[in-house]
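Omission of a single protein chain aside, the complex is shown with its protein chains in their original locations.
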Amino acid sequence: MKIGILTSGGDCPGLNAVIRGIVLKGTTSYDLEFVGIRDGWRGVVEGDFVPLTRHEVKGLSKVGGTILGTSRTNPYEGDRGGAENIAKTLFGHRIDGIVAIGGEGTLAAADRLSKDGIKVVGVPKTIDNDLRATDYSFGFDTAVNIATEAMDRLRTTGDSHQRCMVAEVMGRHVGWIALHAGMAAGAHAILIPENPMSLDEITALVQSAHDRGRAPLVVVSEGFKLKGMEEAFSDKGLDAFNRPRLGGISEILAPEIERITGIETRSTVLGHIQRGGSPSAFDRVLATRLGLHAADAIVDEAWGEMVALRGTDIVRVPFSDALGELNTVPQYRYDEAAALFG
Amino acid sequence: MKIGILTSGGDCPGLNAVIRGIVLKGTTSYDLEFVGIRDGWRGVVEGDFVPLTRHEVKGLSKVGGTILGTSRTNPYEGDRGGAENIAKTLFGHRIDGIVAIGGEGTLAAADRLSKDGIKVVGVPKTIDNDLRATDYSFGFDTAVNIATEAMDRLRTTGDSHQRCMVAEVMGRHVGWIALHAGMAAGAHAILIPENPMSLDEITALVQSAHDRGRAPLVVVSEGFKLKGMEEAFSDKGLDAFNRPRLGGISEILAPEIERITGIETRSTVLGHIQRGGSPSAFDRVLATRLGLHAADAIVDEAWGEMVALRGTDIVRVPFSDALGELNTVPQYRYDEAAALFG
Amino acid sequence: MKIGILTSGGDCPGLNAVIRGIVLKGTTSYDLEFVGIRDGWRGVVEGDFVPLTRHEVKGLSKVGGTILGTSRTNPYEGDRGGAENIAKTLFGHRIDGIVAIGGEGTLAAADRLSKDGIKVVGVPKTIDNDLRATDYSFGFDTAVNIATEAMDRLRTTGDSHQRCMVAEVMGRHVGWIALHAGMAAGAHAILIPENPMSLDEITALVQSAHDRGRAPLVVVSEGFKLKGMEEAFSDKGLDAFNRPRLGGISEILAPEIERITGIETRSTVLGHIQRGGSPSAFDRVLATRLGLHAADAIVDEAWGEMVALRGTDIVRVPFSDALGELNTVPQYRYDEAAALFG
Partner (left out) sequence: MKIGILTSGGDCPGLNAVIRGIVLKGTTSYDLEFVGIRDGWRGVVEGDFVPLTRHEVKGLSKVGGTILGTSRTNPYEGDRGGAENIAKTLFGHRIDGIVAIGGEGTLAAADRLSKDGIKVVGVPKTIDNDLRATDYSFGFDTAVNIATEAMDRLRTTGDSHQRCMVAEVMGRHVGWIALHAGMAAGAHAILIPENPMSLDEITALVQSAHDRGRAPLVVVSEGFKLKGMEEAFSDKGLDAFNRPRLGGISEILAPEIERITGIETRSTVLGHIQRGGSPSAFDRVLATRLGLHAADAIVDEAWGEMVALRGTDIVRVPFSDALGELNTVPQYRYDEAAALFG
């Protein structure tokens, strides 16, 4: 069997380790043949393939990013898109099936293609940890480590200047990175999309930490919304060029916290450094194992399924299990963390 | 209620985060009072206590080691040991119960004391990840990260000199650190106590990696035993002073690998650097959560139980669940990893 | 002799190591006595002192920030400011002299106080490396390491998405951090205050890297100015609240680069993470040595002088040597680096 591998959506530490795991297991245990698909679904649609043997995956477990490139192309769009065209393209290159490594959009497309007869195995990828059906996804641990280390650094500046420091981390729809990094770094307030708060509630936490002699440390997910924020801030989401603001919610919060509490406050948007670079050991192991099991899934012809972490085991679940609702932070996990800054 | 907290056995990154979690949750949510017990069971037996309030645990989530000190004292030994004496000592200091943070020996003692009427809640601690009843224990992830980073470094030296590099990691009875660090670093052979191998089997893996143009990278648990090693090496376990050898199994393996394959081979014993220093974010979160839930367990009077990780949740299990057999690497996990170097 | 120590201006990794060096050398070799002055010159003016013995400096070589706190207070301002008042305050607390650890503003004040009869020894502190009379200042190496590691991470994202990544680093008036981090990370363009460039020149470098198949990596000092920028951007330096923009020059550059080249471009402002946290080994050694030599300078009554690094030696120079012109990046150093991205 000849299998194409693609990575799709935002890059994530561990993508290369997945690719390596699939190729090593597939070639040494099963005699599978692989090709790399360039830039996610774009490469499928346009028939853009590169060789992918044991040689190409050498030493990749620690390398960040993806050697295959990635894009946000939708395989059902464009002249050459759609299941029928894709089936022809794959047939023309004698490719029997695809491993699609990606997040919700990718897996939704994979699910639809699968139902339209394309043979696809999935590997979940989300740095925000927002996919259901897997306990954790690779990249998340690396992002939490980077955010935690950054907050450790911010704390010393806060302490020296008696300032409140606000760190903005990734998480458009879910607050996992903020929850874990905030807990790890000992934040005095954790602000996540699942739990909107008012400025009064936030500044009460800041003031309380300050009153105990601490330099308040606040972590906020990029997707956090102030209670009633739509009204208060909706007209201010544009930058000086009338383009969507590059800055984030932390840049709105910091001056408000300073205004209300009188405590000097500074914000830092961690941004892209959270998703690049060498994966943590946890993510390398998780990604490698997902790759190994994806090779098994191919041989078992488990099309329409994706591999996932449950406890300490890698299992298979239908694509649909990962789709629909996001994996949000449940209330009891938030309350657990909130006990630390109450 | 007034509760004593102790840490026992080898130090482990995350101990301070557990202590902080217990004290913060216990004082802010429950009105518990705490004292620190110095140097594990020694402090219980000798009545050596220190104040432990919110102030003492400030900023501890990221601090390695244990502020309470640790020892390997057995609470049933010595003049003032035994359940009856300990009960008197605790009563004399108006201490109602104990949180014991420790490994198998500690938990076995806690189990026995508990059966003898002392109120004890447990928190599992093992850097080797050798305890059953918890998916992972804090400290393990940090150790794997350190070992992985060290092996990343060894690889560049191996590549530059076309050498075989042997890294010896912790793991007296179980091979989890070697398994995970080996998988993360892309080792060409992973040698663990659960899977004795002969020199021929090992050198075959080394030679195979060499023949593919790679500088062979071998990771070995300190507790790994060569098949038939008792005979071959038993008289050689002493150093030049006739004391038990400080060096490890890697120092036996390296010259043998070089002798048999002709490939220049160097060994490095990572040793104590694997257990010190600031915990990884994963370990800080796990340790903090275990601490928070230990405070809950006290309030629920769940004496005789310990908190543990299952999937993404913290649960309670009786001490006995963690005792007896060790949490060894199962064959299917070893085979999974072996597919990478086959 | 009783000496007060103060840290002034922005915090910087290594401040605590300087304090420790002074106190250890002063107490063990010379029998000096020390007090800590809180929050820079504010503590001098207001007579805010704390004990500072060997005990307080224990373990400080690796601790970021400053245990003494810092501020931007000018000692010549306010009711209780000015040399005469300060002399009285110091006399009242039997303080014979001051070690002032700070940047240009601090050293200028120290110089003036010194000329007005206050006994002051200086230690240069600038994370931007903008002080003359010292080869390097502590904190700079740590900042360059953090910026370099961040850019290593950004590169993998750039490579995976074929994007241009723009990293904004510290450096209001001088480009040393950008120069060193850019060279270390292999940037394709280094934009510094000393060398204004036009958008055309910048996009030519970006396009050239792109044409060679690379994902362009650009590093820019916060103080970089586009040629003719005053005209083009002066009315756009405000955020959506009409406050000075929190975002930086990179947020202006990124959309312009994308517009002109058509290459997707993202910016990241590293911000405060560059100045916090544990110092690098280089900075710990430099800071410790400056502290040791500051103690010598006190005993030698070298008032009006500061300690500084020259080659591998610590020397003494008059305050005035560090003042006046900034230590800018000379043209030959910029040209040297530019050879890499030409």
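A, B and C label the chains in the order they appear, each numbered from 1.
Quick note on the criterion: contacts are C-beta pairs under 8 Å (C-beta built on N, C-alpha and C of every residue); 3 or more make two chains touch, one makes a residue touch a chain.
Quick caveat: nothing in here was measured; it's all calculated off a predicted structure.
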Where the missing chain makes contact, among the chains that are shown: B, C
Candidates C:I3, C:V144, C:M165 or C:A178 - the one touching the absent chain: C:V144
Touch with the omitted chain, as defined above, among B:K119, B:R275 or B:R289: B:R275
Listed residues C:V35, C:I86, C:A100 or C:M183, member touching the removed chain: C:M183
Omitted-chain contact residue, chosen from C:R38, C:H210 or C:R289: C:R289
Selected from B:E56, B:E251 or B:D321 as touching the chain missing from the view: B:E251
Residues belonging to chain C that touch the chain removed from view: 21, 24-25, 28-29, 58-59, 61-62, 135-136, 141, 144-145, 147-148, 152, 155, 180-181, 183-186, 214, 280-282, 284-285, 288-289, 292, 310-312, 336, 339-340, 342
Residues of chain B (touch criterion as defined above) contacting the omitted chain: 7, 10-11, 13, 15, 63-66, 69-71, 146, 149-150, 152-157, 159-162, 165, 236-241, 243, 245-247, 251, 254-255, 266-273, 275-277
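Here, only the chains that are shown with their structure count from here on.
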Overall pattern in which the protein chains touch one another (line/ring/star/complete/other): line
Chain whose average C-alpha position is farthest from chain A's own: C
Chain closest to the middle [Cα centroid of all protein chains]: A
Inter-chain centre distance, chain B versus chain C - centres from mean C-alpha coordinates, in Å: 41
